[in-house]
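For this view, one protein chain was removed and the others were kept in their places.
Note that the chains take the letters A and B in the order they are written out, and that residue 1 is the start of every chain.
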Amino acid sequence: MQSLGIDVLFKGINFQRLLGGLWVALRISLISVAISIVLGIIMGLLMVNGNKAVKAVCRVWLEIVRIMPQMVLLFVVYFGTTRVFGWNIPAEESAIIVFSFWGTAEMGDLVRGALISIPKIQYESAMALGMPTGTMYRYVILPQTIRRMIPLSINLITRMIKTTSLVMMIGIVEVLKVAQQIIEANRRTSPNAAFGVFGAVFLMYFCICWPISRLAAALEKRWSDEDPDSRRHGRKKDRKSSKKKTAGTLQTKAVS
Amino acid sequence: MSGIRRKAWIVSIAAAVSLMAGVAVQADEPFRTLDEIKESGSINIGVFSDKSPFGYVDENGEYQGYDVYFANRLGEDLGVEINFVSTEAANRIEYLQTGKVDIILANFTVTEERAEEVTFALPYMNVALGVVSPEDAVVESLEDFPEDQQIIVISGTTAETYLEKNYPDIKLQKYDAYAEAKTALENGNAAAWANDNTEVIAFAVENEGFEVGIPSLGSQDTIAPAVAKGNDTLVDFINDEIVALAEESFFHKDYEETLIDTYGEEYENTLVIEGGLTDVPEDALETETEA
Partner (left out) sequence: MRSYLPLYRDALLLTLRIGWQGVLLALILGIVCAAILQMRVPVLRTIVVIYVELFRNTPLLVQLFFLYFALPKIGIRMTPEMCGTLGLGLIGGAYMSETFRSGLDSIAPIQEESAVSLGMSRSQAFRYVILPQAVSSSVPGLVANVIFLLKETSVFSTISLMDLMFTAKDLIGMYAKTLECLTLLVIFYLIMLLPVSILGSVLERRMRYAEFGD
């Protein structure tokens, strides 16, 4: 039982290659997050303000995203679209399409949740002050919505990063595939490389996702403590609102 | 608010229309012809990235191996950059049919079923199936293979099709990638691993404690480059290359550069096919029956 393959990590440019692979995964998730945030806000507004048909389309979209494993969507987009439409979408673009499709729906739902959690009186007061709809959203509703959304959106980022490990399955050479290549190229000299290399990948993902999710938790805590609603009202109400919020948070945290 | 509504309608109608348009307008051929490849200045070649010594990536991030050596030569003679695409066994046909690569040079065994889906060029290597197992429990025959044990195969390989067809009772443990299958065998997750005999021999040579109990199984097959069905200009180019390269004993040189460390000299003449000339008659490509 020699070495456990830690040495393999530092042979040649192996470690840089692993980091390079990690960057491939990160790049895909960051681009997808950026797209998801923009489209998700639009979708959230539509889900609250749209007519019945629009709402129905959004619901179906959300339900598809909730039910279908991302891996299935990846295969459908990467292999399926070429078959049906003749579009030849490269692997990385396919991944970005799938993650944006998924992220937009999730983000839209977060925006919707945040929008309807704004008490009606805020809308009514703004209107009573004679604000046009645009101004009302710009100065009254959106600032409050964003504050409620940010921690949850940050969670979405870590979920995206974690899910990008699947892109290996459509042939993208990301960190896991690089890990396999390294194990394979060194099988003769260090048969135990799998331990060191997969262990390193495990820790790499943790080192990236953990700080981000701590940040989300810290923001959530700080802003919910500051939330004027929860301080002013009596205990019973307080409990109810926190209960509802808990459920919502979990729902979104869990579905990853 | 009605503005938003109207916009949403327009967007959804536009989306629906474009979807239908997509269905209606089938794309023309998914592949690129020789001229298109030359014009673009780069060629996409699908190779293994975890199948040493045929296609793998070394510690400097460079693709290496018997298949890669030939790929490099093709790129050189075409005068284009090579963009290597890492493939798994099960994706090889798919990548060609959807135009994601121009050529597959990933130890692709010529079979009748595959020849219906893709076009094979002339062969450059001989192959049969083989089975490798741990030294202390060598599997020498598949006839009385114990029911409670499993054999590792890689999804989408000829070994998989062959065992499913001829030994339907043997339980298979299937992996996507070579690296996974080999690690699983090392870890003792199954009784044996069935694959191309070239590959299992290499594994036994490189890893202590393993032995090839069945060195040849099924029919003698060949390995050849493949292109998308009907991509005649490209396959003609590859065939001309293979024939011309025989002058300089290219594939023997390839063997000596990439495989000799693993196999030694004894396999050189049994493995290498030069100039696309096999011992079997010319029309073997059409009549090949076995996996």
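For this structure, a couple of remarks:
One rule holds in what follows: a residue touches a chain if its C-beta (ideal position, glycine included) is under 8 Å from a C-beta of that chain, and two chains touch if they have at least 3 such contacts.
Owing to the predicted nature of the structure, the values given are computational and were not obtained by experimental measurement.
Among B:Ser52, B:Ser86, B:Ser133 or B:Thr183, only B:Thr183 touches the chain left out of the display.
Although one chain is not shown, part of chain A still touches it, namely residues 1, 4-5, 63, 66-72, 75-76, 79-80, 83-84, 158, 162-163, 165-166, 168, 176, 179, 192, 194-195, 197-199, 201-202, 205-206, 209-210, 213, 235, 239-240, 242-243, 246-247, 249-256.
Within the entire complex, the positions of chain B that touch the omitted partner chain are 89-94, 97, 113, 117, 152, 155-156, 160-161, 173-176, 180, 183-184, 186-189.
By our rule, only the chains that are shown with their structure count from here on.
One finds 35 Å separating the Cα centroids of chain A and chain B. Taken together, the chain B residues at the contact with chain A in this complex read 1, 4-5, 8-9, 12, 22-23, 25-28, 30, 49-52, 56-61, 85-88, 91, 94-95, 97-100, 176-180, 182-183, 186, 206-207. Chain A meets chain B in the complex at residues 11-14, 17, 45-46, 49-51, 53-54, 57, 79, 82-88, 90-91, 133, 169, 171, 173, 177-178, 180-188, 191, 194.
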